[in-house]
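Here you go, one structure.
Excluded from the complex is one protein chain; the other protein chains are retained at their positions.
A, B, C and D label the chains in the order they appear, each numbered from 1.
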Amino acid sequence: MKRSRKTGLPPGTLMHIGERKAETVRLSVIQYDAEQFSEKEFDTFEAFAQQPPRPESIVWINIHGLHDTDLLRQAGAHFNIHNLVLEDILNTDQRPKFEDHGHFLFLPMKMFFIQKEDKTVSWEQISLIFGKGFLITFQEAPGDVFDPLRERIRQGKGRIRKMQADYLAYALLDIIVDQFFAILEQISDRIDENEEAVLVNPGKEAVSAIHDVKRTLLNVRRAAWPLREMVSQFEKSESPLLEKSTRLFIRDVYDHAIQIIDNVELLREINAGLMDIYLSNIGNRTNQVMKVLTIVATLFIPLTFIVGIYGMNFEYMPELAWPWAYPAVMGLMLFLFVGMLYYFRKRKWM
Amino acid sequence: MKRSRKTGLPPGTLMHIGERKAETVRLSVIQYDAEQFSEKEFDTFEAFAQQPPRPESIVWINIHGLHDTDLLRQAGAHFNIHNLVLEDILNTDQRPKFEDHGHFLFLPMKMFFIQKEDKTVSWEQISLIFGKGFLITFQEAPGDVFDPLRERIRQGKGRIRKMQADYLAYALLDIIVDQFFAILEQISDRIDENEEAVLVNPGKEAVSAIHDVKRTLLNVRRAAWPLREMVSQFEKSESPLLEKSTRLFIRDVYDHAIQIIDNVELLREINAGLMDIYLSNIGNRTNQVMKVLTIVATLFIPLTFIVGIYGMNFEYMPELAWPWAYPAVMGLMLFLFVGMLYYFRKRKWM
Amino acid sequence: MKRSRKTGLPPGTLMHIGERKAETVRLSVIQYDAEQFSEKEFDTFEAFAQQPPRPESIVWINIHGLHDTDLLRQAGAHFNIHNLVLEDILNTDQRPKFEDHGHFLFLPMKMFFIQKEDKTVSWEQISLIFGKGFLITFQEAPGDVFDPLRERIRQGKGRIRKMQADYLAYALLDIIVDQFFAILEQISDRIDENEEAVLVNPGKEAVSAIHDVKRTLLNVRRAAWPLREMVSQFEKSESPLLEKSTRLFIRDVYDHAIQIIDNVELLREINAGLMDIYLSNIGNRTNQVMKVLTIVATLFIPLTFIVGIYGMNFEYMPELAWPWAYPAVMGLMLFLFVGMLYYFRKRKWM
Amino acid sequence: MKRSRKTGLPPGTLMHIGERKAETVRLSVIQYDAEQFSEKEFDTFEAFAQQPPRPESIVWINIHGLHDTDLLRQAGAHFNIHNLVLEDILNTDQRPKFEDHGHFLFLPMKMFFIQKEDKTVSWEQISLIFGKGFLITFQEAPGDVFDPLRERIRQGKGRIRKMQADYLAYALLDIIVDQFFAILEQISDRIDENEEAVLVNPGKEAVSAIHDVKRTLLNVRRAAWPLREMVSQFEKSESPLLEKSTRLFIRDVYDHAIQIIDNVELLREINAGLMDIYLSNIGNRTNQVMKVLTIVATLFIPLTFIVGIYGMNFEYMPELAWPWAYPAVMGLMLFLFVGMLYYFRKRKWM
Partner (left out) sequence: MKRSRKTGLPPGTLMHIGERKAETVRLSVIQYDAEQFSEKEFDTFEAFAQQPPRPESIVWINIHGLHDTDLLRQAGAHFNIHNLVLEDILNTDQRPKFEDHGHFLFLPMKMFFIQKEDKTVSWEQISLIFGKGFLITFQEAPGDVFDPLRERIRQGKGRIRKMQADYLAYALLDIIVDQFFAILEQISDRIDENEEAVLVNPGKEAVSAIHDVKRTLLNVRRAAWPLREMVSQFEKSESPLLEKSTRLFIRDVYDHAIQIIDNVELLREINAGLMDIYLSNIGNRTNQVMKVLTIVATLFIPLTFIVGIYGMNFEYMPELAWPWAYPAVMGLMLFLFVGMLYYFRKRKWM
């Protein structure tokens, strides 16, 4: 559904803006603390809400599919989330940002991935909300990007089971940011291919490919700049929900975000350069073709004129009767031909 | 009327600058509070001023048509509005800005819309003035953009009937900002069409279409950047007319304004890229045409020279009498022809 | 006189830099307060200095022509103006700026106007100096731009007769800034003409016209950016010479200055776009011309070769004697001709 | 190994990202104070750790080769270095930055060098860690860049033996920054060569060479901007590890870093200009070639038509029998030929 459909509706009206990417909306809930771990799936929010969490444990609720606005409304009521926040979650055109709502922090952002079918770069909106003892992720479609993290929690690897929800938020953020590097590596490979194509066989396809890379980079860039801002605000946030030890890790994510922007800008410059090479190559080729045409035409058109003269049917053309006229004309033409060739070579056209 | 006509006139001289877009100037007045609602239309300001508003209610006066400077002067006197402010309202070339005049806040801005007849993007100036218990909107032409909001007030939907004039101002601002998204969606569609045109059938029309989009985007951009600034100042304003609960909503509008700028810049980049594709396509096509010409000319011009030789009328051309001369010359020409073809294929011209 | 001529001279050396634009230097003096008004002209500064002004009145001295450095030195001594300030007044290449010298404020700036003869955009330097009870304007050439203001003072229209010199300075500044809008309207018209020319009849003249607009815009821009800064500093100045009520008016001028910069940048972008359209049109036209040439050449060159074959004079060419050979060759050529036409149509060249 | 391989692993997982550039990992340790100096090489960290350093002396440990993560882990434990820091050292894609970790300072950066084999510009990551009495350098590959510094320490030249580890860090930083100048000198030479090539013999190779320089400059720039930031933060750092006297030297390095950025931007502009010259040259050459073709074709095609007329075999062509017809036609053609030449000269085509 397009954004413009909402014009004039009261603020906080919940309406999913964007393409519907999941068949059904589902909740998958992971609950853990240093000792215990449990994992469940629910179809409705009521089902989830009936089971009170263990005290002192962390509850991670992952909701994929955004078109069920009722479920969102229930979740909003349960965790006391403002309607404007729910609106932002549903608006998949939302700019990445950081908002401190006191009892929870809200971080909507874009996650990029490479589509398995056609290797194109795609993205979806992911929103994080976390507070004391809970974290909710809202995804447009089910995905397996967070599986390694789930595995780490399951097996109790690393420090994650001993930390609060802020560390879980960091771990998710880290994965989302790392995804950018994978995208940029693929784009970098495509640029190298395009460079090859532009030098060897420039054509319409090369131009389209360069333009595609440009559009992809524009989209990545549009997500990356506000991401950096978001991470920076997250790190500097004075929310008591964010522990001091986690800040160092978020600082690390911030470094990565800057690096992503550096890389995006670098790739943009290189890609733009390919277009210049393409244009200069086309110009060069046209010039080559013109030279061949000019050489051939300049060599033979005057000679054709000469043979035309002696093809005229005037009665009084004394030369025609001279016995050595034919070889003389042939010799003259040879001389002209060789002279032209010499001229072209001097001009470096051959 | 052009702006330059005002040069040298005393400051605060009221003169409508811009095209006259409405036949007559009219006031439509809506008055409401949590319980009551009334709606009226007036032709003159005196008619309105004779009816004192109910205490504690909100009065929303919508004035469309700006050429009646007397009416404006009366309204200015009634609500104690400085002449420089009235001048800004009349100058439809006014830059969006935020001004705190103590007893009222002043927000002139641009509203974009798609003209129904020819689907072109157009805009008009809208100025908001609001103070304790009243809000005035000045429009260049009558329009139906605010109708959904009027409907919400009529039906008492949402919280709007319970809030002050600042919330009404927010609701209007929200609609105006949402209009930008509709415009940008249309522009985005036009860019996609142009991309198609540029790849399939590049010509003068494509260039004009790209240039049109560019101009439209420049105009949107010129309105969007100061809009962002205006909303930001509005949100940070310390005016007592702005209640704390409304600030959160204005912050939401601010997010939208940033997103609009992001989108404008993105579309500008993509549109600029189309021009590059166009130029490269034209270069490519010229190159293709040249190749065909060169191949044909290079194949046949030398052969034409050869047949010209044996069309000469010299008396002493012994070859002419040889019986196998004709097939020999034909064979030679065939050999040359095939050799040329081979050469062109090697150069990848065919 | 060129600026570089001053290299190595002591600071404060008075020397007129720029073209001499006025025949003679003249002072025109207007003196007024709320009740009285007088207007006089002088040829020398001594003549002026002999008549002490009425107390509590405002004296506006307009000096046009800058080459009489003695007169300036006298004025400088009379009003206690630092030599560096006088140097800036004489240097018509001076950047607009704001300087607070305690007992007077100094505002040199550029005024743009359209030359009556050839409608080109021109400019001159105007410097304002004002203090308690006096204001001096230094113009390069006599002009009628300030006439409406003089008329307002004469007739006591508006508030100007009741205000201090700072309000007079504002009124002058307002006129100078308004002049920019007139210039920009003319440039905008010229851009529209150029757009027409570029689409209909692109040629050398169009390129020159676009380049002219570019240069004019660069000059306007060079004056507009520091003007904005100057007005901003003027408004924020804490000089006691500037009354609080005047500040609101200067704020209005500041809004205009920003708008001028917005317009200049917009026009620059549009003008730059015209060059792109021009280049693409030229490329397109070359492509069209090439197609015509290629079609004609490709149609007739092979046919000319065929007729050349049967123009050869070999004795043994059995075809020549066959009765149906001539129509057969004609038929073959017709077939080739039609085939080629079909091919060109398929390639969308016709 | 590519960066994207790390996605989803716990933070602080040590994994070498980048190409393996050294065969084996080695530690070379230099220990010195004002009086003493010793130099050793170790294969493992344990071997080093068994020998406690002399008190009050400076230990400089140089580790080249990064693929032995165990050795790094041991070094990290020995000097109490956070795992995130070790991760940054191993990630050779790391952006230059400055981090104050209290008991040590961390400065990862890029060092550029010219590869001896093919004179291409290459770079490696170098990380400095220093604290009270020790400094560790992490290099990707063994190199001889620091040899002059080692020699200075050996011979006790200059003040280095009397200073703390911060001065050693400065000396290393100074060498790394000086390397940039060598790179920029080489690039500047290459640009001069390309300029020569573009003017004399523009072709595909010139475009590739310009593009190569562009990519190299982009890489240098990507390293230089954060380097400047890093040195600036280093200089302003309030760490007690940094002595006041050293700050002056770091300020000097900062000046150099700014100069590097200035030079990079200058070279970028000049290099970009070469592409413009190339394109204009190609356009110019195509224009020259076209002129030759047009002149030849325009001179001879009409003449060939004329001689063709008198080659027709109509029985009733009275001219053919006139005795002066042949010289008359030849004269007419000469006249046309000369007329054309005159026309071309007037148009400045010859």
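A few points about this structure:
Quick note on the criterion: a residue touches a chain if its C-beta (ideal position, glycine included) is under 8 Å from a C-beta of that chain, and two chains touch if they have at least 3 such contacts.
Since this is a predicted model, take the numbers as computed values, not measurements.
Judged over the whole assembly, touch between the missing chain and the shown ones holds for C, D. Note that of D:Arg26, D:Arg152 or D:Arg215, the residue touching the chain absent from this view is D:Arg152. Checked against the full complex, the one of D:Ala47, D:Leu266 or D:Ala321 touching the unshown chain is D:Leu266.
Between the chain not shown and the residues C:Ser57, C:Ser122, C:Ser188 or C:Thr286, the one that touches is C:Thr286. Of the options D:Phe37, D:Phe79, D:Phe181 or D:Trp225, the residue whose C-beta touches the omitted chain is D:Phe181. Contact residues of chain C toward the unshown chain are 2-4, 6-11, 82, 84, 87-88, 93-95, 97, 201-204, 207-208, 211, 214-215, 218-219, 222, 226, 275, 278-279, 282-283, 285-286, 289-290, 292-293, 296-297, 299-301, 303-304, 307-308, 310-313, 317, 319-326, 329-330. Within chain D, the residues in touch with the undisplayed chain are 145, 147-149, 152, 157-160, 170-171, 174-175, 178-179, 181-182, 185, 199, 248-249, 252, 255, 258-259, 262, 266, 269-270, 273, 276-277, 279-281, 283-284, 286-287, 290-291, 293-294, 297-298, 301-302, 304-305, 308-309, 311-317, 348-349.
Just so we're on the same page, only the chains that are shown with their structure count from here on.
Listing every chain that touches chain A and chain C alike gives B. When chain centres are set by their Cα atoms, the one at the greatest distance from chain A is C. Shared residue numbers account for under half of those found at the interface formed by chain A and chain B, and the copies are therefore classed as meeting with different residues.
Each chain gets a centre from the mean of its Cα atoms; for chain A and chain B, those two points are 26 Å apart. If you average the CA atoms of chain B and of chain D, the two centres end up 42 Å from each other. Shown for chain D are the residues in touch with two or more other chains, namely 311. By the definition given earlier, chain contacts exist for A-B, A-D, B-C.
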